[in-house]
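Missing here is one protein chain; the remaining ones are kept as they sit in the complex.
Chain naming follows the written order as A, B and C, and within any one chain the residues start at number 1.
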Amino acid sequence: MTLTWTDWQAIAVPLVLAIGAVAVLLIDAFWRSATVQLRHTVVTLLTGAVILFGLVFVWAQRDDFKPAFCRPVVEGPAECSLVFEPLTAGLWGVLLIGGLGVVGLSAYRLLSADIPVGEYHFLLLSALVGATTLAGARDLATVVIGLEVVSLPSFALVALRRDRRGSEAALKAFLVSVLSTAVMLFGISYLYGVTGSLHLVTIANRLTGLDPDMKRVAFAAGLFVVVGFAFKIAAVPFHAWLPDTYVGAPVEVTAFLAVVSKSAGVAGLLVLVVTGIAPDGSDLRLVIAILAAVTMTVGNLAALRQREAVRLLAWSSIGQVGFLLAPLAVGDAQAVVGYLAAYVIVTLGAFGAVAVVQRHRPAGLLSDYRGMVRSEPGLAVALIFFLVVLAGLPPGLAGLFTKFAAFQAVIDGHLGWLAIVMAVNVMIGLAVYLRWVAELFLLPADDPFSVDIETPAVVMVSLFTAAAVVVSVLPSTLFALAT
Amino acid sequence: MPLVLPLLLAVVLFCLGVYGVLSRRNAITILMSLELMLNAVNLNLVAFDAWHLDGLATGQTLAVFVITVAAAEIGLGLAIVLLLFRGHGHVDADAARDLVEHEESAT
Amino acid sequence: MNAILLGILALPMLAALALWALPITLGDRLAALYGAVVSGLVLVGSVLLWQRTEGWFAYSELQPVQQLGPNARPLDAVTDVPWIPPLNVRFHIGVDSISVPLIILTALLTFLCCIYSLKITPRIGRMRSLIALLLVIEAGVIGAFSAMDLVLFFVCFEIVLIPMWLIIDIWGDDHDPAGRKRAATTFVLMTVFGSALMLLGFLLVYRQAGTFDLVQLTNSPVLGGHGIPLVAALLVAVGLAVKVPLWPLHIWLPDAHAKAPTVGSVILAGILLKLGTYGLIRILVPVLPDATVTIAPYLGGFSTVAIIAGSLACLGQTDLKRLIAYSSVGHMGFVGLGIASLSDAGMKGALFANIAHGIITGLLFFVAGAIKDRHDTSDLRTIGRALYARLPRIGALLTFACLASLGLPGLAGFWGEMLVLLGAYDPSAALPQATFRVFMVVAGLGTVLTAAYFLRLIRNLCQGDPAENPASAFAVDLSRIELITWSPLVVLTVLLGVWPGLLLHQWGIL
């Protein structure tokens, strides 16, 4: 009889990522004899290999149920702090794909940037460790730890360039995030006080039996927890740091924030919602639904007039989070994961395309893209495709069907008003992306963007495009991630 | 000692922290206010732990974790503030406004 | 058969992709030729789908709803494979006698547009992209007309949006870039909003029935005229009404048509508007029969208002293309009224008017485009009068098209409107008869107004003192390519006018 037991396979992925992170740091720190070029290649390859291992592992084990850090309970099922189950597999898959994409993007851009390669990849892998832990967490302590492990490296990444803009961006993100952590912890402390446990399953069980006064306290506590996550994923009104931070950070770090960090937040919130903090019919779900409606509306509206590509993507990512929150509010994990997957792929692609353009035109204005459909047809078509997927119109069927699934979840959850808000937002969102697409098609353009794009960028953008096409042709793959 | 006293104290601490975060310009002071908020959490956790007679001491364990997290946060926060100071020559959180969208770019 | 259907779906899509992907530069003429060949093949394929049938598979008498009509036929050319199992979405296509004529119309108009583009190209050029977009639209529309799954219909419904947006935005009126951008954006945004609402309706249907499959839904529809089915019907109807477009949701249409290039207007008016009415007939009526009965009087009322308001607006127009665009509002109002009557005659009238409107308005927009090209404006006051003296053949064709469009018996426009009015005179037993008779009378007065604005157009444009309106230097009368392009439409207008049975037979006894 052991006090706790652990299926080591369940924590294999975070563990390997952590080891990889340390290894990367050590290689970079102690292998000074090699050229920067070589070190960069090795570090990138190692990081990629570690993440790839994680992906393969997740794929191989996708249907299994593997608990870790479990402890028997007098009555009922055992309490486990970290669980690997199909939902976890789906979330990890999304997170790791996002991480891999960011690594790929970095391979292109870091060559000439003044960012220390080793630290960069170390921080990236560390954040992934946190993200995977968060997605598998089943008790609040693990959730907090996981969240912190995602967040802290992110700020470091933002500030890694050590310039004026980076520091300001990092400060904003940091202050908001730390405040959110404090708020969330405050909420957690009350949840603990009300239920006497930190394990999600136990909390969920005990919440049902509370007397009304305590229920009100529990609701407030839950609200604080949700708000903490809302900071993290930049739901309105906790979003204001995001555009500034996105603009201030290097493009690939922005991609990281938009993809991995945001997905981790969504994953954490999803875990909380589906495992019982916000059971069906609770007011917390209503709160999330309100957040969803406000977030998507504000995000899309604000994106409507943006002139800078990254800022537009920043605001549009806020809008997308609104759409993610909608199925989350009804606890439809499948729709959330599917949406997240499509979002991750095309966001990576869009940032990849933006990275290419920004490298040669640092201003990053939308007008830099004018006439690209003729001067750079390949890149333009890829970018158009990503934008169309984000808008959710054919030919971007991946976006269409993930939005469809979100609608379906909301309709099935009897949230008619939210569905109407979503419909309005589909329209506003389309207006946002069409402005950009129109720029791309605008001819004749004086001084169109036309360069000899570097091979790594071509490869990455092509890969993202291919992935987006595949999930558009076979949308069922998106929903197979979490069944 | 009734449970309500430490809880009340925690709430006061937390609110003080929130006030400090919102009203102080100096980034260091803001960080200190954040510490205050985290300590309010710790107080809560310990108080509830004692109230529940939790055999596993879950609350206290989490409190320890929170202290660790706070330390890490402060470490990173100070590093960022340092960077800010290097770039801007001051540590006023509300004066760092380089990244705001400028009107002329919107015309 | 199903190979043909798959072929005409895949061919234009693949051909468009190939056209874009071609690494070589392609002359405008060659691109148009390519488009003409592809769409010609599609046309041949679509004609091959035509079979002499009686009745269509899905629609049955409203009471009792569960039973298929005695003459109902199974679908032709069925392909039914799972597509997205997690969402219960299938790739289910098939055709019956109400979709085949529309598919042929689509193929024909696209083909004619490509032929037309052989010689007459927009000033901005970029023919290759234009042809590719036309082909994509063709594929999307054919897909929508053959989709037997609600989600597939929705997807095909949306496929056409971005290409059409691009066509208006890029090749539209080159005197007014801001206006054409606004027109294009208004078009695409309103339509997207409508289709999103329609999707909500579909999802409500799914929640009630547990399937997206139209065949199953038709055979066991969602009953009940209140509550969820009513909300679903409202959402579907409003969503489709944006596309139709039904007053007061028509506001995108005049601008979009007026700013679009000639081929764009032809496709938009001739084909895209039909998606809305087809959806009403194919989805709303059979899937939500009871709820449709509940909303039918309102649908009829708004349609009637559309007839009157559209005609009155036409009377006040000073722009040729806007006028024709507004005339579509009135004509589609007739279609809407026919559907709302839920009667055999009204439904067939709506179907017939659909086809006839596609042919006649296509011709009208071709002629209007020709006039616009020759004068570089579509403003009636700038063009001047006495077109009979300057461009006698084009003027005569315009007169012909106007007469056809105002519903002159003996031409295609008549039968649809007549059957619609007959349907409104004798609506389904479940509907308030007196209300619909009032609609009929008002719609009848609408036909007079229709005549009035077309006559006003002829009077202000074709007739007049030639001395005061001298011919411009480039006033070349009917060119050969125009003759070739337009003559099929003229022939069809007359043919359907004297032999309505050609289509009516096809739909048989309901």
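Here, a residue touches a chain if its C-beta (ideal position, glycine included) is under 8 Å from a C-beta of that chain, and two chains touch if they have at least 3 such contacts.
Definition applied: contacts and distances are computed from a predicted model.
Only one of "Amino acid/amide ABC transporter membrane protein 1, HAAT family", "Proton-translocating NADH-quinone oxidoreductase subunit L", "4Fe-4S dicluster domain-containing protein" or "ATP-binding cassette domain-containing protein" fits the UniProt record of the hidden chain, and that name is "Proton-translocating NADH-quinone oxidoreductase subunit L". Every shown chain touched by the omitted chain in the complete complex is listed here: A, B, C.
The chain that is not drawn here is touched, among residues C:Gly143, C:Pro221 or C:Pro500, by C:Pro500.
For the chain missing from the display, the contacting residue among B:Val21, B:Val41 or B:Ala70 is B:Val21, taking the whole complex into account. When the missing chain is restored to the complex, the residue among A:Ala23, A:Leu304, A:Val381 or A:Ile420 that touches it is A:Leu304. Summary of contacts with the chain left out: across C:Val78, C:Leu445 or C:Ile484, the touching residue is C:Leu445. Contact with the chain not shown here comes from a single listed residue; of A:Gly76, A:Pro237 or A:Gly378, that residue is A:Pro237. Along subunit A, the points of touch with the absent chain fall at residues 171-172, 175-176, 179-180, 183, 219-220, 223-224, 227, 231, 236-238, 240-241, 243-244, 283-284, 286-287, 290-291, 298, 301-305, 428, 431.
What subunit B contributes to its contact with the hidden chain is residues 18, 21-23, 25, 93-94, 96-101, 106.
Listed here are the subunit C residues that touch the chain not shown: 186, 190, 248, 251-252, 254, 309, 312-317, 343-345, 348, 386, 388-389, 396, 399, 403, 408-410, 414, 418-419, 421-422, 425-426, 440-441, 444-445, 447-449, 451-452, 455-456, 459, 462-467, 499-501, 504-505, 508-510.
The definition used in the following text is that only the chains that are shown with their structure count from here on.
Taking each chain's centre as the mean of its CA atoms, B is the chain most distant from subunit C. Taking each chain's centre as the mean of its C-alpha atoms, subunit A lies 24 Å from subunit B. Subunit A and subunit C have Cα centroids lying 43 Å from one another.
Contact of a single residue of subunit C with at least two other chains is seen at no position.
In subunit B, no residue touches two or more other chains. For subunit A in complex with subunit B, the residues that touch the partner chain are 140-141, 144-145, 148, 152, 155-156, 159, 162-172, 174-175, 178-179, 181-183, 185-186, 188-190, 192-193, 196-198, 243-245, 247-248, 305-308, 311, 365. If you check the complex, the residues on subunit C that touch subunit A are 20, 83-87, 89, 124, 126, 140, 151, 155-156, 158-159, 161-162, 165-166, 169-170, 181, 185, 188-190, 192-193, 196-197, 199-200, 203-204, 206-207, 231.
The touching residues of subunit B, counted against subunit A in their complex, run 7, 10, 14, 17, 21, 27, 30, 34, 37-38, 40-41, 44-45, 47-49, 51-52, 54, 58-59, 61-62, 65-66, 69, 72-73, 76-77, 79-81, 83-84, 86-88, 93, 96-101, 105-106.
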